[in-house]
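Excerpt of the complex: some chains, original placement.
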Amino acid sequence: MTLSRRVPIVVLLSCLFLCLFNSITYGQTGGEVDFNSIVDVQKYYRALHIMVMLLAGFGFLMAFLRGYGRSALTATFLLVSTAIPMYIFLKSVGFLGARVVDIDLLIMGEFAAASLLIAVGAVLGRLRMHQYIILGLVFIPFYMFSEWILLEGGLGLIPHGGLIDTGGSIVIHAFGALFGVAVAVSMTNKKEMGIELQADATSDRFSLLGSMLLWIFWPSFCAAIVPVEAIPSTVINVILALAGSTLATYVFSIFLRKKILAADIANAALAGGVAIGSTCDTASPGAAMLIGVIAGAISTFGFAIIQVKLQNKLKLIDTCGVSNLHGIPGILGGLSALVVLGNVDYSSQLLGIAIACVVAIVTGLISGKIILFFGTRFVPYQDSEEFLDTEED
Amino acid sequence: MTLSRRVPIVVLLSCLFLCLFNSITYGQTGGEVDFNSIVDVQKYYRALHIMVMLLAGFGFLMAFLRGYGRSALTATFLLVSTAIPMYIFLKSVGFLGARVVDIDLLIMGEFAAASLLIAVGAVLGRLRMHQYIILGLVFIPFYMFSEWILLEGGLGLIPHGGLIDTGGSIVIHAFGALFGVAVAVSMTNKKEMGIELQADATSDRFSLLGSMLLWIFWPSFCAAIVPVEAIPSTVINVILALAGSTLATYVFSIFLRKKILAADIANAALAGGVAIGSTCDTASPGAAMLIGVIAGAISTFGFAIIQVKLQNKLKLIDTCGVSNLHGIPGILGGLSALVVLGNVDYSSQLLGIAIACVVAIVTGLISGKIILFFGTRFVPYQDSEEFLDTEED
């Protein structure tokens, strides 16, 4: 597909999008400064914290590949800029449940963008820029379909409130990870799978920066739409879970590899945040930290043992190891609600997890084939193919 | 000018400043925790978000020049530390409108510091550290004069509220950019203009970090002094405008250059934030995104086409391209109010834009000559001239 055909597609889509968008307005505000306005502004701050995670957090965590730093950061910029407006637009025109444009809708759009960035982690370094945008355009409706079934009673499969998943262990993390792996399986040919992508020289500090930003702002992610009075216990639970997974990652990284791998710390330390998602507003402090320790241990095991085996035997590609960071810990989080909480609806919880997995895999396989329409390659991409090299100017 | 003369000047100015400062006290607070205290603390969080933009955002966006990383970051530190206290001091002693020292005054001081950092972007790499401080000392009173005319009815030229510019497209961005370009024209000799400054090897990731931080916290910049109930629609508008300019920058960077330039993404992606400033609290979602797309397209055109032509033909220097990122998109933002809004005072809006441009250019030309009193050079500076080289210790 040549340049001359590629650019207009994006322009056309953007314009079409904008014209439709122009009919939307903001929900009417009361006009008076009152208690609810204050609560809304507080919610905006959590929305902003999530934006730190989306752009700087995910961006730098993914900027670890040799000759691929600029692409990862640019792709993050483009994916966020595609996903959030698209989600807001589709919801506000009534796709799978109509809503006015407000801070809640912005946060839901950010959740969708987070899930998309997780999915992209599985195929990072295998797509060109315009393919990332197309992946975003395809992903958002599929994600909304899953979210509609799991959280809004869509198709009547799961009653409203039946799935316990406040911080998105299932809806956001597990869905995104499985979708991404399915895209990778669907679009990657065998020849390409043999080629390993390599880390960059100064990458460790940049990816630890991304990891730290995710760690720091994660409590706001989980508490984003939690009622005001439940926020203190929610954020403390998330911090304890992250502390637990960080310590467990250190112990198991040494235990499994003899030496510490900085990439383990940067990734598996976050598994506690993924796993505490489902029960972040209801767990006790001790349970939260325990969930974090288990998630960190499993995730480190995934990075150190499973990922190597899968790449060698099944030739399955998952560039950033999202199945180990978001996939398995996400499902663990969803299951932990069965153990941690007293009065949970077992069948809805298990059915919800199963549906999320099935929808993610099916729609991911479809999306991978769609991506192939827009170009295929036998070797991973390099920044220099798409980016002007400023260093040689 | 020798070292022995330079240092005492700065010390003297600081001390003089401090003595005068000591007479100021804080506005009396009611002493009770009430609704307004809560609103003030929320305003402080937006002030903090703006500080992220000033130091880390502008600092790293400007830290892209080879052998110039430390200077850019140190200059940012010094400029912020000079501008904010000076603005607070001058206002609190009654210069062009007296005010008590409160969070609103802090935010106004941060706006002044933002405009100063924009102006410095035009002369980056051409000044020594003490000249940056002097530029700051000269800039602030000129900025306050412009602000007084445009927003506070100074000289009776524009009625209070006549200029629509909530997020500072005109007052902050266009003023700073034009002032900076005027300083560059006024102080740079022809020989120096021929020398191109070069980008640094690992610079792309650092400047994308700065860019991302600006992008993320921009909504708080525009909503800083907006009434509480208008904050949700304001921040969503800013995010949509930034998303629009990011997508447009990608499309036009490929279209105009064939390949993506990471510096385009880092810079022009922010043009939406600049242009939405004037109408951030009043535009509809669709209009906000459209303004962003147009601003991103024009800004990328500026970086890819105009900047190269100007440097070749007119030998005009603008190191960071602030005219393309803040100048043209800022004026576009001011003009967009004429189209987007219904009941705008056309003559005040156009007069305001014209006054901002004229005052910026005249005071910038004066300031450039003042800077020349404190040293002139025929080649760009290198960090190694002013900084101890830790790498060779």
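Read from first to last, the chains carry the letters A and B; within each, the first residue is number 1.
Keep this in mind: a residue touches a chain if its C-beta (ideal position, glycine included) is under 8 Å from a C-beta of that chain, and two chains touch if they have at least 3 such contacts.
Everything quoted here is computed from the prediction, not taken from an experiment.
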{"item": "Overall number of sequence copies in the complex as this file defines it, 2 displayed", "value": "3"}
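Throughout what follows, only the chains that are shown with their structure count from here on.
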{"item": "Distance from subunit B to subunit A - Cα centre to Cα centre, in angstrom", "value": "33"}
{"item": "Parts of subunit B lying in touch with subunit A, wherever the complex brings them together", "value": "35, 38-39, 42, 45, 49, 198-199, 201-205, 208-209, 212-213, 215-217, 219-220, 227-233, 235-236, 239-240, 242-244, 246-248, 250-251, 254-255, 257-263, 265, 269, 284-287, 289-290, 293"}
{"item": "Residue ranges of subunit A in contact with subunit B within the complex", "value": "3, 6-7, 10-11, 14, 18-19, 21-26, 29-34, 37-38, 40-42, 44-45, 47-48, 51-52, 55-56, 59-60, 63, 69-70, 73-74, 77-78, 80-82, 84-85, 88, 92, 101-103, 106, 129, 133, 202, 206, 209, 386-388, 390-391, 393"}
